[in-house]
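Yeah, one chain of the complex is gone here, protein chain that is, but the others are all in their spots.
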Amino acid sequence: MTELIERADTTVESAVVELSMQQAINRALRVLLTEDPDVLVFGEDVGALGGVFRVTDGLQKEFGDQRVFDTPLAESAIMGMAVGLAMNGWRPVPELQFDGFAYPAVDQIVNQVARMNYRTRGAAPMPITLRLPSFGGIQAPEHHGESLEALFAHTPGLKVVAPSDPAEAYSLLLQSVRSDDPVVYMEPKARYWDRRPVRLSEPTDPIGTSRIVRPGRHATLVAWGAMVHRCVQVAELAAEDGVELEVLDLRWLKPIDAAGLAASVARTKRAVVVHEAPLTAGLGAEVAALITENCFRELAAPVQRVTGFDVPYPAGPLEPQYLPTIDRVLLAVQRTLEY
Amino acid sequence: MTELIERADTTVESAVVELSMQQAINRALRVLLTEDPDVLVFGEDVGALGGVFRVTDGLQKEFGDQRVFDTPLAESAIMGMAVGLAMNGWRPVPELQFDGFAYPAVDQIVNQVARMNYRTRGAAPMPITLRLPSFGGIQAPEHHGESLEALFAHTPGLKVVAPSDPAEAYSLLLQSVRSDDPVVYMEPKARYWDRRPVRLSEPTDPIGTSRIVRPGRHATLVAWGAMVHRCVQVAELAAEDGVELEVLDLRWLKPIDAAGLAASVARTKRAVVVHEAPLTAGLGAEVAALITENCFRELAAPVQRVTGFDVPYPAGPLEPQYLPTIDRVLLAVQRTLEY
Amino acid sequence: MPPQESKGQGAITVEHLPPELTRRLYRDMRTARDLDTEAIALQRQGVFPAYVSVRGQEAAQVGSATALDPARDFVFPTYREMASALAYGVEMVGYMATHRALWHGGLYDVMDSRFGAINAVVGGPVPHAVGWALGERLRGDDGVAMAYFGDGASSEGDVHEAMNFAGVLAAPVIFFCQNNQWALSVPNERQVAGGSVAARAEGYGMPGVLVDGNDAGAVHTATAEAVERARNGGGPTVIEALTYRIEPHSTSDDPGRYRDEADTEHWRRRDPVVLLRAAMLEAGHADEEHFAAVDAEAARRAEQVRDGVADAPEPDGSELFTHVFRETTEELTRQHRTWQEEVEL
Partner (left out) sequence: MPPQESKGQGAITVEHLPPELTRRLYRDMRTARDLDTEAIALQRQGVFPAYVSVRGQEAAQVGSATALDPARDFVFPTYREMASALAYGVEMVGYMATHRALWHGGLYDVMDSRFGAINAVVGGPVPHAVGWALGERLRGDDGVAMAYFGDGASSEGDVHEAMNFAGVLAAPVIFFCQNNQWALSVPNERQVAGGSVAARAEGYGMPGVLVDGNDAGAVHTATAEAVERARNGGGPTVIEALTYRIEPHSTSDDPGRYRDEADTEHWRRRDPVVLLRAAMLEAGHADEEHFAAVDAEAARRAEQVRDGVADAPEPDGSELFTHVFRETTEELTRQHRTWQEEVEL
């Protein structure tokens, strides 16, 4: 796979190539490092190793260890260092190795990264993109399958995005890094290795827009990250029974595309939101509240939430029992249709 | 005020005394330290100083510096130490000095405190009560007016409570500390000094129950902490116009009293949820989602949310413009009545 | 051997220093002292909701800040660096605005003054200094970052992580600890295991310097050495300036609860402004006439800043919304409109 990346010409953006998401992100990082000498990529093991998911594979070799470098093992300092680098004119793209290890950096992210532009009344912008391998589905050790989107979306000053396929991953990362606001870019680990023929293209949709992955008219499934793929599977199954589900990839988790949600649900009259994070105070509550506020008269049933349970993320064999299953989403669809 | 505390007989629980919330919490801590030799109170400046809000005033003198003690200035270690103390049979009641300084401890709270009982399959319970002066309203410096309830409520393994008056503060703290589960006890700073004649009583309502502070029939106002008082003010004003608002003090923010919310809104048909935290992904979304799921057919209007704006908590003169005002709540009431 | 034992009791000397430097040190320390006094008065009058005094720490702050070059270095302060700000050339009405709670980070231009926003998270800005310093090294520039922090802050994980990063990355940064012996109500002996922050430096493979924080010249010299080293690729230094927090932690504090105010007497007598003045007279660097003029000018400037901050307009509520993002969002624009309709009126 390295070879493919090495061969592909990063200047021909519109070529269709078969890439995994992990390769698409790598490709986007190369474009960014090439086009902007202020972009820096750093984190634990992102250099020679190329990251535990090989997302930064080959970058240190290509751009040198001043542009792409390993840090010592301390998440708070990684984010704190990003703040100082941004204040010195750089455009930092730090990686935290796993979602569960973003917690030690929460103070720097919430109290510093998200507020510095505000605190300085615009004098010290924070064009930082935090790359965070996120969500579950790979039966990993503890703390390696967390969903922190509700925390980040609740934090004023942050933007949050979660791509669902390689092409999205590519253009959303370009958009995130080029933005002068801090973005948490949540990479769905379970989709890293999913290869697809993709047209790598420059971002065209504005920040904060969702996209309809599959149109339908009986109900809207709302998801992000790896759950988009699951919802497409559900829609395919439902279609066999004549139920046409619209799948909406929210992708921007802050700002949320309230208008896009409303437009879809105004047509379908029903919605199911699906996420991996625990139910209570998850982002599904916000999505449900937004839909209900905007489509109260149109809604034929309350928005259904199919989510992880309110339990700590479990190990191996229990993981598929924790994550929203196809059956659970189908049952929720049935509930909303029969309401 | 110290005198009053010194004089009051902690064994006569049902006496009616006039106390501020800060004194009521102090009183509850004295009861807990007296009844259970395993209770330990510690944190930054809780010893000789008695805490920056004097909540732990006199406790070190009375119970000695082995039971009530200052720690060095490091929030993560304070919570990490609590984990180890709990594993050694103690019942820790740590204080973190201000809400905004809980962020450096988020890793220990989320990855350790909340999960140790689960990780050890019940072998190592965490009877830890984190006392956290919370919310705004006192025009304090930056980071001294944060609302972290959404983060904590979203964390499996934690229980979360926010008292709204001295009597509640007293009995909820007894209940929290005696519980074998970890509880985040959020003290509304703006209400610390509000004195009321209160009957200090043993907790009777189970964990996870809300309470109706003021009955009404035209709409339900849902709030917690300092916003309960604001909602009561709103209800008094509305009553002058013949609008009878029910004020529901949610108090337990995890587990949330879904049944209590449903019972109230099933009667009033309308709800406004009020909180200080920013709107997006705030706990108001969860409350709105729960109400909508349970009262979809009864609801005459979408649940209104009156919250802090999606901006970092502001300084001095801007604070009253950030927090939900009486006017904003009244306008939301009007919107729901006229929907 | 802590310096309060070795030199803490006695007078200081400035004979070895350029007279110009000592005059500058004195002027800034004297001005900071007067401004501090004005600020406490403003708090008593209710103009400031609260204030954190720097009284007694003027030598540590001015001595260090004057060793930096405001044209190429960058300072990362806490909430208690008023005298540093003043000596570094920060616009002081904007600086003091934070104490009137007009805006949390202050109203001076952080990038113009190369003096970071006032930061209330103890320990939090220290890794920023390392990042800034690394950025300087990566670009091949020779600026030095200065991280101020307290003895209490030294307990925070961020300070350790920052020192370790700086050591590994050979970043041109100075970790300047003002050990004023108190972190709110907690004294050094229950805060700093081992008793010295400077002593920690060795464990990171960097020089650690303990200096008499009430001797402005000594602080300046120690800082200038560290700056010189950092500028020339010699990497980071830890400086611990031993001083004392004469005043309460803040105007809301009640130190009678936790310390014997008689103990502060010793330190009141080691007033750094008085010590410097005496040493300058002794060294013949200035005479009474000079001091009379400087003192008058200091008082005048302090009054000017006081009046400026007392009269500064309150920020408009729209600022709540305009600084959150560089590229704002529809949702925030909607909330801004709500604010205009429901709050501003």
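Each chain gets a letter, A, B and C, in the order it is written, and its residues are counted from 1.
Definition applied: a contact is a pair of C-beta atoms (placed from the backbone, for glycine too) under 8 Å apart; a residue touches a chain by one contact, two chains touch by 3 or more.
These numbers come from a predicted model, not from an experiment.
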Check: shown chains touched by the absent chain are A, B, C
Would you indicate which residue among A:94, A:182, A:208 or A:312 is in contact with the undisplayed chain? A:312
Contact with the hidden chain (one of C:81, C:136, C:156 or C:247): C:156
Residue among B:60, B:97 or B:111 that touches the chain left out of view: B:111
Touching the absent chain when the full complex is considered, from A:18, A:202 or A:327: A:327
Of C:194, C:256 or C:313, which one is in contact with the hidden chain? C:194
Counting contacts across the full complex, list the positions on subunit C that touch the omitted chain. 154-161, 163-168, 190-196, 199-206
In subunit A, positions touching the absent partner: 44-45, 47-50, 52, 70, 72-74, 76-77, 100-101, 104, 139, 141-144, 279-280, 309-312, 314-318, 321-322, 325, 327-328, 331
To test your reading of the contact rule: which positions on subunit B touch the chain that is missing from view? 40, 66, 71-72, 74, 76-77, 79-90, 92, 107-108, 111-112, 116-125, 156-157, 159, 179-181, 207-208, 255-256, 258-259
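Rule of thumb we're sticking to: only the chains that are shown with their structure count from here on.
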Compare the CA centroid of subunit A with every other chain's and tell me the farthest one. C
Of the chains present, which has its C-alpha mean closest to the combined C-alpha mean? B
Please tell me the distance, in whole Å, between the geometric centres of subunit A and subunit B computed from their C-alpha atoms. 32
Just how far, in Å, is the C-alpha centre of subunit C from the one of subunit A? 40
Whole-Å separation of chain centres (CA-atom averages), subunit B against subunit C: 36
Interface hub residues of subunit B, defined as touching at least two other chains: 76, 100, 104, 142-143, 280, 309-312
Contacts with two or more other chains, residues of subunit C listed in rising order: 103-105, 121, 157-158, 319, 324, 331-332
